[in-house]
Structure formats: C-alpha cells, structure tokens
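Handing you this structure, nothing more for now.
The complex appears here without one of its protein chains, the remainder shown in place.
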Amino acid sequence: MSETSPPPAASPADSEVERPLRRLARMYAESRVALFGLALLLVIVLAALLAPWLAPQNPYDLMQLDMLDGRLPPGSASGDGRLTYLLGTDEQGRDMLSAILYGLRISVGVGVVATLMALAIGMALGLAAGYFGGRFDAVLMRIADIQLSFPSILVAMILLALFGQGIDKIVIALVAAQWAYYARTTRSAALVEGRKEYIEAARLLGLSTPRILFRHLLPNCLPPLIVVAALQVAAAIALEATLSFLGLGLPVTEPSLGLLIANGFQYLYSGRYWISVFPGVALLLLILAINLVADQLRDVLNPRLQSQ
Amino acid sequence: MNAQREPTLVVGRLTTRFAGLGGAVTAVDEVSFNVAPGEVLGLVGESGSGKSMTGFSILGLVDPPGEITGGSIRLKGRELRGLPAREWRALRGDRIAMIFQDPMMTLNPVLRIDTQMIETVRAHRRVSRDAAREMARDALARVGIPSPDERLRAYPHQLSGGMRQRVAIAIALLNAPDLIIADEPTTALDVTIQAQILFEMQTLCRESGTALIWITHDLAVVAGLADRVCVMYAGRIVEQGSTAQVLETPAHPYTRGLLDSTPAANVQPDKAGRPQPLRQIPGMAPSLKELPAGCAFRPRCTRASTLCEQTPPEVELARGHVARCFHPLSAAEGLKS
Partner (left out) sequence: MPLFILRRILQSFNVLFVMSLLVFAGVYAIGNPLDLLVDPNATADDTARAAASLGLDQPLWVQYGRFLGNALQGDLGNSFIHGVPALGLIVERLPATLELAVVAMLIAVLLGIPLGLWAGLKPDSWSGRAIMAGSILGFSLPTFWVGLMLIMVFAVQLGWLPASGRGPTVDVLGVSISLLTADGWRHLLLPAANLALFKLSLIIRLTRSGTREALLQDYVKFARAKGLSNARVVGVHVLKNILIPIVTVVGLEFGSLIAFSVVTESIFAWPGMGKLLLDSITQLDRPVVVAYLLLVVTLYVVINLAVDLLYAALDPRVRLAGARA
C-alpha cells in the first residue's frame, strides 16, 4: 500500500513528505489510551522474558520452596526472613509473584507461537485461494466457513480430547482453531489486490508466480492481517488460559496463568483470594494491553482512514 | 408574485453555525428571504453553499454541534426560533414538510408505505388508523400513483425511484402544510420523470396555496419552476430577485458564472450555428473552514478589487432584485454575451 499510493497530502506546516512508518507511528501516538496499552504490553512482555532474572525465586525448584510458608497472604515475610511474598504464596509455599512471572512466560509464548503458526498457514492457504481461485478456493473457503461457524473453544476442546495434553498439543489446537481467520482475511485482501493493475502488470512482465505472490501481493495484504493477528494473539492467550483452567490444556509441569488460576480456585471460598486473583489480574492486563494496541492498529492501518 | 399577500415564511438574517475543533464554521450566514402562499422560491447553489442547511434550519433539524445562532424564522407571523423542541416537532410534517434528494434513502426500507404514511398523520392529529389510511390513499392518488391501495401495502424497494419520490411527496402533502421545503427532489430521477414531478408539484402548490422552497443546483430546473430565485454562495445569499431578473439580467458575477456553466441555459447557438462553448468559473468552491474575508467569491472573481476585502453591501438593482456585490454587473452586462 505504501509503495503504490501517492504520498499523503502534506499539511501546510511541514511540506516534507513523511515516511510511511513515521506517519503510522505518529497516527498511533495520537491516542493516549493506545500509548498506555503499548507501554503496558512492553512491560508485561519484558517481565515475561526476563522472568528468571526478575523473579525472587524459581517457583518450580522445589528446593527453594518452604511448605511452612504455604498460603501466606500478600506482603508476608518468608519463614527464614530472606524475602517478602509481595503477592502471597500458594499451598506449597510458592511465591505467587514468581509463579505469575513464569506463568506469563508460558502464556505469552504459547499465544505468540500459535498465532505465528496459524498466521503462516492461513496466510499461505488464503493467498493461494485468492490468487488461483477455482475449485481449491471453493473447497478451502467452504471448510473455513463450516469451521468458523463453530466457536473456537469447541474446536480446540475436540482436538484436545483427541490428542491429550501437552504444550505441543495445545499449540496445534490453537492453530487449528484460528487458521481460518487468517485464510479468510488474506483471501479477501488478495482478491481485492489481485484485481489491481500492478499485479496485472507484474504478470505481463513475466514475473514468476511465487515472486508475484510473495513480493507483490503479500505486502499489500499485510495491513488487515496485522490487525487480525494482533486481535487473535489476545484470543489465543485467553483460549489457552481457559483450556488450561478446565484441565484440558497445559500439563501441571508447565503452569500457565490459566492453571495457576485453576489451582487457586478452591481457596477462593476460604477467602484466600490471592492465589487465583493475582494471576487473573496479570492475564487480564495482558489481554487488555493487546486489545488496546490492536484497536489502535486497526484504526491506523484502515485504508479508508489513511488519507485523513 | 403577490406582494400584497402576507408571506407564509419570513426568514431574517438567519445564521447557523457549527462549532468544531478548528473553530466555528458558519454554514448559513445572515440569510434573508420571504416566500408567499402558492409561491415557488428557488434556492440555488453548489453543494456546500449552505442551501440544504438553510432548509434544515427552517425545520429546526440542525444537529449538534450545529446551532442556529442568529436571526429569525417567522411562519405565518409566528417566530420559530427559540421554540421548545416539542412545539417545533409539532410543526414539522404538519405546517412545514420536507422532501429529500434521494428517494431510495428517504423511505425506511423495513416499514411498509402505509406504516410510514399513517404515522405521519397520527403524529399530528387524533384520527383513527382507518381514517389516516384513507388520507394516505387520497394523497397517493393526488400525486398520480396508480392503484394506491396496492402501493400502500408495498415496501419501498418494490417501487421505482420515481414512484418512491411521489410517495415522499404524498407524505409531505398529507397534512396540507403551509410550506414545503424540497431539497433537490428530482436530481436522482430520470429527466422525463423529473419534468412530470416538477409540473405536478407546481400545480399542487398553486392550487393549495402552499409555499414551496425548491433547493437545487440546477438553474434549468429553477427557470421552469420558480417565481423567485435566491443564489447562495458560501453560506450567503449573493443575489435574489424574480426568476426573470436573476436569470436574464444577473447582477452578481457568481450568478453570471453559474449561468455560463449551465448547459441548458446556454443553448443559443452562435452565428455559425454551433453551440457556444461552456465557460467555467475558475477555481473551486471554498471550504467553509477557510473563507476569505469580505466577499467569499473574491478569489474567483474577475471583477474583484481591494474593496471586496470588506463585506459587500446589498445593492438593490431593480424592485425586488438585490445583489451582494461592490461591482454588480449592469443590466446590459448581465445580458447574455
């Protein structure tokens, strides 16, 4: 889009033509809420990446846990006085803050990996369907239609019922539940772009099909895909958390936020809220931040709004 | 026109402004005109000249951030400006009716014609559903719709564009209003249907003594329909007078330009028998956000001088013929060159 469209009308103040990326950054920065979302997202992702260095303890090294410190409310000091449990401990004396940081790592990792895989698969299929059309297109879109008419949680649950648990299994389930969104989006973008003159020109120039597809068509289909992917990362993380909460997702050895919340569920009734509430708050902030960023991206990348 | 009859509508120095982020925009700027019973007033201008907003202002349908900020609107001697919302609503569709440009869009697609007509009657008078339906049937028959009973049961999309516009006109006529504001109601229609509807509207209003404001960008329509004409530019009326005065001896350079760029008003062939080439007004209609001071037409006007940086006065050239210009064309200059 950026290469082919004429440069945006410069405001009288700056006659210099802005580079597309800079313009997008400027448009993004126009919303304070969106900037806040971006900052929040960066903090969370950094915290997740740096969990082993940030966390006061390794929550899954049993040597570091003290059963006597079990179910302490937030702010309690540990039995040996060496650290303060800012967010309390669970029944095994595990520091909740550390558990949340490690859990974020897993949640973000699973969400991002699953989204990237679904994006790659859906994009390739959608691009091919949109460019070649015909029977392949018809069959693929029919499958996508049927699948999209069922909620992704149902699709994922069925697959997990078949495959069993495991981090690889849940990634497969998430990919299977989401590929169709990308295939649909790419296809419709490819259909629109494919009709434009520059693709026709590329064909007349005798460029190879892969070159047309990936160098010419794909870059122009990217803006809507980026928006869908941003929204779907949040959906994937929420879905993984839900499945793990239900005991269908990740095994106990890889405790994502959903599993932490499930573990704390039983303590809710006795008023020990922190075991499940804090992981929940972390999950919530993560999803909210992604959604705020995605919402603004949608506005910024919307071609209808771009000329303004 | 009948100067001795009391006018139905007297608009005086009406001003409508829109508060916006980049400062207020004056969409209607000190507009004044009268319409007498049975008289047709043509309100002519390009899109964005404020002619539609003038119509909405008279109806009290200016949506925020727009607001009528000055002037007066008198309907049969009664001041409308500052009227409580309830009373203004009671006038709309009853004493003042409006017809919109696109008949495809003005009728609600999911309601039957009878629903949309009956509700118009019953919003203003306590009559039974059956009586209201009877009135609706009569109104449809009056605007020349065949088998009105059947049409009443139809949905809008089952009717053609011309038919739908007739329905809209019938709705406007339902409560026998004193004033009808028609906002380019024939622009979206075929030329033959346009001519029929123009003729019927003229006849209906003459017979019933309804005053009619016909908003249009098309001088040819005005020539055949209106008794008097107001030409609007950038929110102001730049010239008004009888149709003959304005079209035959235009005094404002803008009106002259408008006439020159209208194919239908320019049909006289030259000596060689070829049609005269169309002339266009140089430049573009200004954005209301950045109007030049003084006369808004100044940047496009060949007669402009430094004087035009002041707000031009209203100059009466003949009885009832007024132009807002420092350098009006004389009657001789205004004649077609």
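So that you can tell them apart, the chains are marked A and B in the order they are listed, and the count of residues begins at 1 in each.
FYI, contacts are C-beta pairs under 8 Å (C-beta built on N, C-alpha and C of every residue); 3 or more make two chains touch, one makes a residue touch a chain.
What you see is a predicted model, and the numbers here were worked out from it, not measured in a lab.
Checked against the full complex, the candidates A:Leu140, A:Ile212 or A:Ala234 give a single residue touching the omitted chain, namely A:Ala234.
In the complete complex, the residue from B:Ala27, B:Leu91 or B:Ile197 that touches the missing chain is B:Leu91. When the missing chain is restored to the complex, the residue among A:Thr115, A:Gln232 or A:Asn291 that touches it is A:Asn291.
Where subunit A meets the chain that is not shown, the touching residues are 146, 149-151, 153-154, 157-164, 234, 238, 241-242, 245-248, 258, 261, 265, 268-269, 271, 273, 276-277, 280, 283-284, 287-288, 291, 295. Remark: the residues of subunit B touching the chain excluded from display are 59, 61, 89-94, 97-98, 100-102, 105-112, 119-120, 123-124, 155, 157-158, 168, 171.
In the analysis below, only the chains that are shown with their structure count from here on.
Subunit A and subunit B have Cα centroids lying 55 Å from one another.
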